[in-house]
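For this depiction, one protein chain was excluded, whereas all remaining protein chains were kept in their positions.
Letters A and B mark the chains in the order given here, with residues in each chain numbered from 1 onward.
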Amino acid sequence: MTAAGAGNFFEDFHAGQVLHHAPPRTLTPGDAALYTALYGARFAPQASAEFARGLGFPDAPIDDLLVFHTVFGKTVSDISLNAVANLGYADCRFLRPVFAGDTLSATTEVLGTRENANRETGIVYVRSTGANQRGEKVLTYARWVMVRKRSKEAAVPPAHVPDLPMAVSPEALRIAAMKPLSAAQRPQSGGKRFFDDYKPGERIDHADGATVEEAEHMMATRLTHNTARVHFNAHAERQGRFGKRIVYGGHVISVARALSYNGFENAYFVAAINAGRHVSPCFAGDTIYAWSEILEKAERPGDDRWGFIRVRTLAARDHPCADFPDKLADGAFDPSILLDLDYWVVVPRR
Amino acid sequence: MTAAGAGNFFEDFHAGQVLHHAPPRTLTPGDAALYTALYGARFAPQASAEFARGLGFPDAPIDDLLVFHTVFGKTVSDISLNAVANLGYADCRFLRPVFAGDTLSATTEVLGTRENANRETGIVYVRSTGANQRGEKVLTYARWVMVRKRSKEAAVPPAHVPDLPMAVSPEALRIAAMKPLSAAQRPQSGGKRFFDDYKPGERIDHADGATVEEAEHMMATRLTHNTARVHFNAHAERQGRFGKRIVYGGHVISVARALSYNGFENAYFVAAINAGRHVSPCFAGDTIYAWSEILEKAERPGDDRWGFIRVRTLAARDHPCADFPDKLADGAFDPSILLDLDYWVVVPRR
Partner (left out) sequence: MTAAGAGNFFEDFHAGQVLHHAPPRTLTPGDAALYTALYGARFAPQASAEFARGLGFPDAPIDDLLVFHTVFGKTVSDISLNAVANLGYADCRFLRPVFAGDTLSATTEVLGTRENANRETGIVYVRSTGANQRGEKVLTYARWVMVRKRSKEAAVPPAHVPDLPMAVSPEALRIAAMKPLSAAQRPQSGGKRFFDDYKPGERIDHADGATVEEAEHMMATRLTHNTARVHFNAHAERQGRFGKRIVYGGHVISVARALSYNGFENAYFVAAINAGRHVSPCFAGDTIYAWSEILEKAERPGDDRWGFIRVRTLAARDHPCADFPDKLADGAFDPSILLDLDYWVVVPRR
């Protein structure tokens, strides 16, 4: 008898350890079409191969977040199958565009571990990296997760908590596009506002709401080989914390990013994720709304064609965002908030 | 603060105005596969690249209705986001086949406007046209929608209602295929009846029923960048006219067309849509049945290989169509009817 796919527990991790996740995954036009069907993302370079070619790409690049989910999904069976909670992300950088036909592999280095006082769980800090078939890195990010111990008594290494940046500095960001946006392309992306038109402090209500279905979040999550059980098993989750399946947090990120097209149409690429917090779990039947706040802008020395905008997007459940729901006076979030995501996008200049 | 994606209101339209819809959309084998998964269409040229090559195509053409939905979807955020009702279609012609890899753009010319007596809404008449990456037109159609005014008091142009044909004349129809159906291909499409075997007045019960799911109609509708809010937002629609999401009318058209394969297997291409009426709204949980009536046939001068058949397909909710539900004695439709579609198809001759 064999217990299969049980995953690693806290005592299986130690700083310096490297895990190679299996199997590699080739992304295709089929994956890109499913991403469109599931989220309705409308950013021009991913929607139109012609538009992408105008920016110097050989083809429409795969949506950055699908790349993220693919690398993340690969790591789940080794890193977070026995996770109690996914606590945070840091220093997530998109390093190179990915195209249909590329095969992504993922590896994870354990940055540190810290057992909790109850000795039943601990926090594992990791850096995961995705690479294409040429071994070129396409994505890297740190995350920390609370993982169960197999045995309370198991001895573990001394606590080691890595230093992680609060935000990615603009100098570390990359522009995937090789060419500037041409005058002919300018009206094609649906937005009239460019880098120069957004002001730090500005808030944008993305207006639309998207209701999540079980079939949709499960298809999205399986597409990237993510095997976290809480997303797929209604029978077991009936006895779980919430009595039902929990939607993969990355699904909420992708819904919110797709909604953000309304008002942020020229935010073509995600360059980095500074921090992300899944404030509340999302369930099928929830309607997701979103709004964004412009945090800061970064020009690039010697580049008058592209700039970076740092933005914070909040997703809320069953709460239209014209009133910009956020943290309350006591510092806790409005109870409708599902997601608070801080990230950099690449936006053409005026 | 910014209100994003609010769309145009009645007073924003005027005859002669041209709108370029964003962004362009590249269709891929992934879109075609999703179309199959969502509707189960089985017409041979779209199902088999080999069959299509036998007709002189370089590859399997994209389903005509997916082309229609893609162009239509592009127009929604500019034309019908504030629509009360989609009133009708006319003079919809499929001009050129579309293949995986083609990028479609859409533009709309406003043909006319007419304010309603209540001054709260008005009818906008438009012609939308889809073109591929070479600027070749692939589809054109007129439609008219009732659109809300932003402000009851707003001044509007004098009423102008365009002339639109009741039906597309056979001379205006095109045959996408370059070669005739070979003898070897003849049995491969699943139908024993050809152009010469159908008689005007004949009625065909398509027999099967297809139950619509929320996840399916939302995936189908998002796939074509259609952002009409009533399809996606259960939270808002709970307070809406019907208390629930409304299925995109084009979803019903595609379900009915896929069902029509039973009995109309050799109706390979849609050449034109003469008129279409969404008689009742469709909701998830509805089971769609369909039947068709042969209206007329048009031979092509000098062509003994292909002909056009004009057909009317009705879709009904929870009503098997062996009794051909239609208009009642008082001229109103049987309450089960969802769709009444009048269109031309291309059928090989015997």
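Some observations on this one:
As a convention for this text, a residue touches a chain if its C-beta (ideal position, glycine included) is under 8 Å from a C-beta of that chain, and two chains touch if they have at least 3 such contacts.
This structure is a prediction, so every number in the text was calculated from the model and none was measured.
Here one chain is not drawn; of B:24, B:170, B:250 or B:263, the residue touching it is B:263. The hidden chain makes contact, of the residues A:91, A:115, A:214 or A:342, with A:214. Of the listed positions A:11, A:31 or A:91, the one in contact with the omitted chain in the full complex is A:31. Only one residue from B:148, B:174, B:203 or B:244 touches the chain missing from this view: B:203. Considering the full assembly, B:189 is the residue among B:26, B:121, B:189 or B:274 that touches the omitted chain. Residues of chain B that touch the chain left out of the display are 28-34, 36-40, 42-44, 47-51, 60, 100, 187-191, 202-211, 213-216, 261-265, 285, 287, 318, 320, 322, 324.
Touching the omitted chain from chain A are residues 1-6, 20, 22-26, 28-31, 33-34, 77, 100-101, 103, 105, 133, 213-216, 218-220, 222-223, 225, 227, 229, 232-236, 245.
One rule holds in what follows: only the chains that are shown with their structure count from here on.
In this entry, chain A maps onto chain B through a rotation of 120 degrees when their C-alpha atoms are superposed, rounded to the nearest 5.
Averaged C-alpha coordinates give centres for chain A and chain B that are 36 Å from one another.
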